[in-house]
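What you see is the complex with one protein chain gone and the rest in place.
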């Protein structure tokens, strides 16, 4: 029985999601109201029997540290298993040197000390469902040295701009890894998910840091894919990369299709999260809600359409929320109209009459702002 | 019933313990073999019924984050209570601006959002036993605006060099707070422990950061003690400030007196720590151990005298360890002699024949070093 | 409160036969309430929020579900080092050879060794089937303040209903001078809530004596309290004035759920300073469909609504199909109201399916209908 150490990686500094990321790393973003993005990679690991997990944090660790905690809510045995938080120390969070390779390099002890033969690396900034046992089995069966996960998309001109694309040969061998330049709509997006032997992983990390101090793991893989047997494994189903505000908004709105959403949330593949113990949501006499996901603890008197509402949100009488994402504990006063917007946690919309963005450029309202 | 928010503060950058602190903050130092320093302040809080605790981390958070975890081992209710880890974000760990005021200022939201009326601040780098209910009751009864904890010492010329001293009037009013300059042996050492209303605390933090970006909480208190009613509350019993290698060594050796140690570890005031599930220690035929505290999981074939041995240490046949602190998982090979030394975690002493320091200048062997 | 200063024991034995089919498989304290809770979440959360670390839950009958539900003590944060929720089943054989507790006092007596292991100063005794939020540490402070031997929580009931309750007659200081079970002519309106704080040493002695008494029913109300009053012990009444509901019947369970729809409801489950904790489930948030109509409703995560919901409480995983109508009803976990069905003034039990176009309940029915098994579609 092969076993793998799970690694949840952090987005490096070439990626920045406007607004939202000023307050927390992408892994801590709220997703579909009651989840955080990092719930998806960790649930994938837990459901795949991986119970020794390292979560790398390169900036603003509080929210993830608090949310992940002991990992018991992810069904990780608290003795045999372990979710370990690992931090980047020797550089500031804004430095260009602060990338995944630096993080692994600084914590190489903890990687090497693990008993597992393989590592599976998955990003904290993408949402998808994948049985990693299947990935590992395929990796072993094919004899590949590195197996990477990818997703075929048909909208690469407009979305997934911060992602890498793969060039593949007929045998699914990886020929090159490049930034998505939006040159065509049909692309293979690298899901920043890798399966390989731990020893090779350590070697590649050392190689990368030796070659250049700003090399990322994708960079070294691109360089080495001529020498190593690097193969691609196709992922099917819902896939979202939350590496820009547009991508985040788009991916959220896609899940308003109940079939897409329920496909992603099957009882045989639970997505775990930390409960906040909020009570059910109360709908008042004047409430009018359609095609929306609503989290618990809300008080709804107004109108909500095609929207995702986080925990403990208050929407007063006469307020209208359309095509928007309202994050936890926000308050929308009576009579206010919000369309195509993302309202961050604890924001209070009291006076602004209308907040209106567009489908391609959603309006963003800052955390704790009072408008 | 008055309630307090507990704050465990971190040492600022004027304090640096040679060697040990290169690898972890003082709160994560091993103490008396099976504890970490931060177990003492957190156990004090838990035993005093304080179950909402903030732990401030300004550098190398991994070890404390892992050790403190969910806080269940400190008997903190995991729903009603909470141990929250708070990080300093906006400056590097080495910056002179990275002090306690900056940490509080950056996390003021989380302080203000707490339901408690009072705060009790205790340092993560000192070891003592104190019922904070008694401190809070006294604070309320006397009507003081700030109550600070202090300890009378008679060796201020040689020890406690990184601490502050208090000048008190007859009514125990604080007249001044100054660095210990070692000018006399008898001093009142400020235990960096404060009790005050949360609102006043927030006000003082704002005042301090407004006045100077390098002001610490002790600085602002020194400045304000003319205007505010700041009173001192005397602590009795074992007290150690671990703010230099000498102080750390001295404080550890003091506890080799079994009466002193058992006074500190009474069953009505348990000191909690995270178990590592190590098995008992095995003493072999050739073992010779005297006046020493030995943690679990060790294999002892050699001689140990007046020493503190951490978890999982191996001491081979013919090795002699005297007046030393050997930290977890260190290995001392056959025939090696160690005196007045501090051997850090995972170190392997294989070839060096002798490692000998003095009582005033203990020899320090680095983490994971192989000698 | 200091570690183990006060231990709590929850009497969760009752089968709750007036709750009919809801309790054929589960004990009454495990019955669902309020969209996502079970009744026993209330005393357990109250304990956790009051700083009580160790809780014994005294159960009997076939209560596998209740037992394994409360054994997950992390749900109420009672899983720290020296905390825990312990299920205590009867161990001694009663006179008739049944393995049940003979009375409320017997339930405690049979677990003296468990309590002794923690050596508490005070013992809190609770009932497992009431809906309320109460800070027991305030009651303990009151108990200490009055140097009481026992303190009993009471609440004011309308004087005309007082003869249905156990009534405490007190002096002006709150000292209980008389206890009358269902008095024909009540002298006061302070009804016992079945919540007691005892000095453990004293209670222990009295329980040991009571066990030997062949004429005792081994009940707090019938035996222990009267004897304490007889012996001139200091018993005090602690008055509680918040929301409190005994949900012993289908109608009262429905009513208690409906209370939550009141915008000013006194129970206020949304108060973050006194949360009620419960099982954590992995589901989608609630989804309100394209043509759904939802008003005056209390709805939790995992619910999917395509039809219309008015004046109702819906539990985790409940589904209301397109064109279906749910009015004045309580829909328990996993229940499915299929397309076009109508549910009125009903309580639909867990996992029950109401078939397409079926009609259940009536607008002006005197009692609430309990629907405990599937209802076939109305169109076949």
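Each chain carries a letter (A, B and C) given by its place in the written order, and its residues are counted from 1.
One rule holds in what follows: contacts are C-beta pairs under 8 Å (C-beta built on N, C-alpha and C of every residue); 3 or more make two chains touch, one makes a residue touch a chain.
Here the structure is a predicted model, which is why all the values come from computation and not from measurement.
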| item | value |
| --- | --- |
| From B:72, B:172, B:250 or B:316, residue that would touch the chain that is not displayed | B:72 |
| Which residue of B:101, B:289, B:347 or B:365 touches the chain not shown here | B:289 |
| Absent chain, residues of subunit C that touch it | 62, 64-65, 67-68, 71-72, 74, 79, 81, 84, 86-87, 89, 91, 93, 97, 99, 111, 113-114, 117, 280 |
| Absent-chain interface as seen on subunit B, which is shown | 32-34, 72-73, 258, 261-262, 265, 270-273, 275, 277-297, 299, 304, 308-309, 312 |
| Footprint left on subunit A by the chain that the document does not show | 1, 47, 49, 51, 71-81, 115, 272 |
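Note that in this section only the chains that are shown with their structure count from here on.
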| item | value |
| --- | --- |
| Centroid-based (C-alpha) most distant chain relative to subunit A | C |
| Centre distance in Å when subunit A and subunit C are each reduced to the mean of their C-alpha atoms | 41 |
| Length of the line joining the C-alpha centres of subunit B and subunit C, rounded to whole Å | 45 |
| Residues of subunit A engaged with two or more neighbouring chains | 72, 277 |
| Residues of subunit C touching at least two other chains | 74, 275, 277 |
